[in-house]
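Dropping a structure here in C-alpha cells format, bear with me for questions.
Missing here is one protein chain; the remaining ones are kept as they sit in the complex.
Lettered A and B in written order, each chain numbered from 1.
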Amino acid sequence: MDRIIEMDHFVSVEDLTNEQIMLLLQRASAFKTGKVWKSPKHQIFAANMFFENSTRTHNSFHIAQRKLGLEVLEFGTATSSLQKGETLYDTVLTLCALGVDVVVIRSTIERYWEDLIQSSNVHCHVVNGGDGSGEHPSQCLLDLMTIQEEFGKFSGLKVAIIGDLVHSRVARSNMQMLTRFGAEIFFSGPKEWHDKEFDKYGKYLSLDELIPKVDVLMMLRVQHERHDGELNFSKEKYHRLYGLTENRASWLQDHAIIMHPAPVNRDVEIADSLVESPKSRIVEQMRNGVYARMAILEAVLT
Amino acid sequence: MDRIIEMDHFVSVEDLTNEQIMLLLQRASAFKTGKVWKSPKHQIFAANMFFENSTRTHNSFHIAQRKLGLEVLEFGTATSSLQKGETLYDTVLTLCALGVDVVVIRSTIERYWEDLIQSSNVHCHVVNGGDGSGEHPSQCLLDLMTIQEEFGKFSGLKVAIIGDLVHSRVARSNMQMLTRFGAEIFFSGPKEWHDKEFDKYGKYLSLDELIPKVDVLMMLRVQHERHDGELNFSKEKYHRLYGLTENRASWLQDHAIIMHPAPVNRDVEIADSLVESPKSRIVEQMRNGVYARMAILEAVLT
Partner (left out) sequence: MDRIIEMDHFVSVEDLTNEQIMLLLQRASAFKTGKVWKSPKHQIFAANMFFENSTRTHNSFHIAQRKLGLEVLEFGTATSSLQKGETLYDTVLTLCALGVDVVVIRSTIERYWEDLIQSSNVHCHVVNGGDGSGEHPSQCLLDLMTIQEEFGKFSGLKVAIIGDLVHSRVARSNMQMLTRFGAEIFFSGPKEWHDKEFDKYGKYLSLDELIPKVDVLMMLRVQHERHDGELNFSKEKYHRLYGLTENRASWLQDHAIIMHPAPVNRDVEIADSLVESPKSRIVEQMRNGVYARMAILEAVLT
C-alpha cells in the first residue's frame, strides 16, 4: 500500500523532512503514471487566490484540483471585498466558513500564511503558491521531481544555478534541498546577483568553466518586473555574458539537462533554439508541476 | 414530504408572504443538516453577474450552485460586450438564449431586474444578489435563518440595528421582516444615519441604554466606499461612540448574540477581539448564507 504523507498545510518545503519530500515525490510520480486518487464521496472545495500574475502555477493547481475531482473556486482577488479593505485573514476565514477545504494562495507578502495557520477559526488547509520573496515550495518540488526522474538520484549530481539568485524564491529552496540530498551546487551569473550567504551551499564559478562540468544547468529568469530599471545590461549583453548561447550549450555533457522555471526570456537566459531542444526539460518541468501539485493537495487533504 | 416554495424569480424579500419566507427558512435548515437536492437529470446552468465587489455573496452563491449540482458560468462583467455598450437586458437575453437557466445579479442599479422579469423573451430566473441601495434579499434571509436557529422564534425578541442605517440595503429589509414576525426593533448609531421613516419600526435609543436590553445586536458596516469623504469621525471616534467595545460587550445578556453582515471593519464597528468571540454569530451568518442561497436557487428552479 502506498504511504501518503499527511500534513495540515503546505507552506514551506524547507521545513519538511527528507522523508516527507521523498514521499511527496513518490506520489507525484505515481500520479504521473496514472494513479488515481481515491477521493472522498463528498464534495471538496478548493479556492485559488492569486495576487500576482501567474500562468504555470495557477493553471497547474487548477488542473491538479480537477484531476483529483475537487470543486474549484477561482477567487477573484480584484473583484472581492479585499477591494473594500477586507484583510486576507478575514477573506480566508470567510471562504472556510462557506465550506472551502483548501486555499491555494500566491501573495506578494512574505510569510502571509502565518496568521492563517495559527488561527483556531480558519479550518481550511493552506497551500503556498509563492509568498513574495519568500518561498515557492511547489516549484521546488517539481524541480526535484524532474531531476530525480532524469537521474534516479540526487547524490553526487553537479547542479549549477545561474542568474538572478537574489530575486529568485525558488533558487534558495533548491540549493538547500539539493544540498540536503547530496548534490553538489555551483553558482554563476552576474556577481551583483550573488550573495555571500550562498557560499555555504556551493562555489561561484564563471559560466564557461561551469558548463562542461554539470549534470543539471538551472537557468533562472531575469525578473524584469522585480528590478525597477536598475538593470545595467541590455538583453543582448546579458545573453552574451550570462546566457546559455548555442555555443555554450555545445560544451554540455551528453547526459546534461537544461532547466528553467519559466517564463523564459528567449534569447536572454537561453537561446531561443534551445528552449524546446532535446536537452531541455523546461516543458517537462511544467508537466511535472501538475503531478507535484496533485501530491501536495493529496497530502493536505488526507 | 417537504413543501418547497416555487417562484419564478427571487428579487425582493419584502414582497414575499410570511409563509413563503418560513418555507425558505425550513429548506435552508434542511440543506444545512445534509438534505440533498433531487436535481433533474439534465444539466442546469447558473450564471453569476457581479457588478460590485463581493466576497461572501458571490462565493456563497457559487458554492450553493455547485452543492446543488448546477453548472456555473462566472460571467466576466469586465471582459464582456457590456464594455461595447451592450445593455444588461440584452446580455441576460443572450445568456438565456445560450441555455442559462438562472442568473444571479448584483448591480449598482436599484430595481435593475424590472425589465428582465417583465420580458417575454427572457426565460431564465433572476436572483437578486443586491441592487444598488435597494434590497439584498439573500442577506436578509440568512440573517433571519441565523436568528431563528439561535432562538427558535422571532416573536418577542428584542433586536437592535446599529450604525449606517441609511446606506444599508439589508437593514431596511431586516427591520421590516423582523417586525412582521413579531420582533421588537431598536436603533442606534450616528443620528445623521438615522431617518424618520424608521420610526414606524422601532425606537432610537443610545447605545449604552440599548445593549443590556437586547437579544440580538446587529451591527452594520460603515460603508466607507459609499461615503465620499463626508464622514466626520475617525475610525477611533466611531468605535468609541458607536462601536461594540469590549467594555460595552460585557453588558450584554448571557444569551445575547452579535451579528454583522461583514466585511467587518475590525475595531470600528466591533472590537477586533469580539469578531470571533463566543457571542459572535458572524462566521455562522456566512455559513448559513450558503444554505439560504441553496433554498433560494431551489425555489426558482423547482
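Just so it is clear, a residue touches a chain if its C-beta (ideal position, glycine included) is under 8 Å from a C-beta of that chain, and two chains touch if they have at least 3 such contacts.
What you see is a predicted model, and the numbers here were worked out from it, not measured in a lab.
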item: Residue touching the undisplayed chain, where the options are B:11, B:63, B:95 or B:301; value: B:95
item: Contacting the left-out chain in the complete assembly, out of B:22, B:82 or B:205; value: B:82
item: Which of A:117, A:241 or A:283 contacts the chain that the document leaves out; value: A:283
item: Missing-chain contacts mapped onto subunit B; value: 43, 45, 47, 71, 73-76, 79-86, 90-91, 93-95, 97-100, 121
item: Interface with the unshown chain - residue positions in subunit A; value: 50, 53-56, 58-60, 62-63, 66-67, 74, 78, 224-225, 262-266, 276, 283-284, 286-287, 289-290
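Going forward, only the chains that are shown with their structure count from here on.
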item: For subunit A paired with subunit B, centre-to-centre distance based on mean C-alpha positions, whole Å; value: 41
